[in-house]
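All protein chains but one are shown in place.
Then we have subunit A:
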Amino acid sequence: MSGIHDFTLASARDALKARKISAVELTNAHIDAIERLDGQLNSFITRTPDQAREAAKASDEALAKDEGGSLCGIPLGIKDLFCTNGVRTTAASKILGNFVPPYESTVTANLLKDGAVFLGKLNLDEFAMGSANLNSAFGPAVNPWKRKDSDAKLVPGGSSGGSAAAVAAGLVLGATGTDTGGSIRQPAAFTGIAGIKPTYGRCSRFGTIAFASSLDQAGPMARNLQDCAILLESMAGFDPRDSTSVDTPVPNYEASLKRGVKGLRVGIPKEYHVDGMPAEIEALWQQGMNWLRDAGAEIVEVSLPHTKYGLPTYYIAALAEASSNLARYDGVRFGERVSAPSLDGLYEASRAAGFGDEVKRRILIGTHVLSSGYYDAYYLRAQKVRTLIQQDFLKAFENVDVLLTPTAPSGAFAQDEKPSDPVQMYLNDVFTVPASMAGVPALSVPAGLDARGVPLGLQLIGKFFDEETLIAAGHAIEQAAAFHHRPTIHAGVSA
């Protein structure tokens, strides 16, 4: 008989509805798993077991009356970038080390309204800036996967590294992530789970700590796309408190799993065959094309001519926005303060002590590209190139329904293999950034293991607000790939 840690979110939901298991049992099993394993993974910054037990008890009462929302009694983890009322929210930064929001983000409020049980706040790169979760003021989150031939600690990707690690290890049934240039998709690929970055404007940004406002988008991370679809349906929706939120109905995403891909036109962007890509990533990509073709889709080569400019454009646009967004952390109204005799001195000392190295570097570059004499040459030009990148996608989508690419140019690397050159580190996001720049939705699904036994993901990119086709195509890959591998560190593995 399968155990409590074999549940997916969907099967746990069904078991709860059928009263085969209670929400309290389910929550306690996950709290136990966190206590057993999170010392190794460091996926949580703040744990909330007492609140979770209370919420689970309330869920059981609702379920007994045949009430409760779509997530009633489901234990989730929340990336520590979403403000949670009365629960410390740090953005993995020292400067917000003691910040307790007096309000709830819209995305988490939606999940709570549907009955979800929050187990705590998950680790990330500071202010979501990073691709390896090595930039957290609370220490790195660790990938539950290990290479076959080594015990080295692997990174879980970033910035939603804690979310990815906790989902992959079975500590939560699903998690929220945020994606600015790949922060949901790349960690999902690194940990063998699924993740969706929805269309920009699909999920409200209200109460999500901002990194780059024109790119930031919340999305679900879970073991498979069915679980992601259930979460996305709860998280998404119009919110008058976010001026970039789009007022369009939320479809039944779970239903789109069954659509199939017959007659679907799948584009293969030829510019994504980048120099130096490992042969096994190329092979996996080809495998993905074959799977979709076998399921009835048509494979078409397309061109996104400005692909190579995606990353440099991103690092101007995103960092400019970050430098502006992070100006609010000045030690005056909230956050850590370092006293100084003058007001400017207080700002400088508070920000020097409160921000980590990568955040400082990014604020400074953002400040530079916005400063007088450089604005036109860097920032304005980048915004124009961004228009060209978006046009590439819109043109491609006149001919195809979705695009298929690898999610990342490699599998998870070891903590001590982190490149010392920041540009090398940024290359992790080469395949994920362009979709973010265009605002179109994209997802990652686990598709196989590399030669060293570490998971690899495939990315699908879709049209504006067509998450349903993305999910349908992703599910076809899931069925063909039949990825049922488990990481070394998993709640279901008895000690």
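As a convention for this text, a residue touches a chain if its C-beta (ideal position, glycine included) is under 8 Å from a C-beta of that chain, and two chains touch if they have at least 3 such contacts; residues count from 1.
The working rule: contacts and distances are computed from a predicted model.
Q: What name does the UniProt record list for the absent chain among "Carbon-phosphorus lyase complex subunit PhnI", "Thioredoxin-like fold domain-containing protein", "Spermidine/putrescine transport system permease protein" or "Aspartyl/glutamyl-tRNA(Asn/Gln) amidotransferase subunit C"?
A: Result for the unshown chain: "Aspartyl/glutamyl-tRNA(Asn/Gln) amidotransferase subunit C".
Q: Just name the one of A:Ser11, A:Thr46, A:Thr244 or A:Gln287 that touches the chain not displayed here.
A: A:Thr244
Q: Of A:Asp50, A:Asp275 or A:Asp421, which one is in contact with the hidden chain?
A: Residue touching the chain left out of view: A:Asp421.
Q: From the listed residues A:Tyr272, A:Tyr378 or A:Phe431, report the one that touches the chain absent from this view.
A: Reading the full complex, the residue touching the unseen chain is A:Tyr378.
Q: Out of A:Asn28, A:Thr367, A:Gln415 or A:Thr488, which is the one that touches the chain we can't see?
A: Residue touching the chain left out of view: A:Thr367.
Q: For review purposes, identify every residue of subunit A that touches the missing chain, sorted by number.
A: Counting only subunit A, the missing chain is touched by 98-100, 102-103, 199-201, 214, 240, 243-247, 306, 308-309, 312-313, 315-316, 323, 327, 330-337, 339-349, 351-352, 355, 360-361, 363-365, 367-368, 371, 378, 380-388, 390, 421-423, 438-439, 464.
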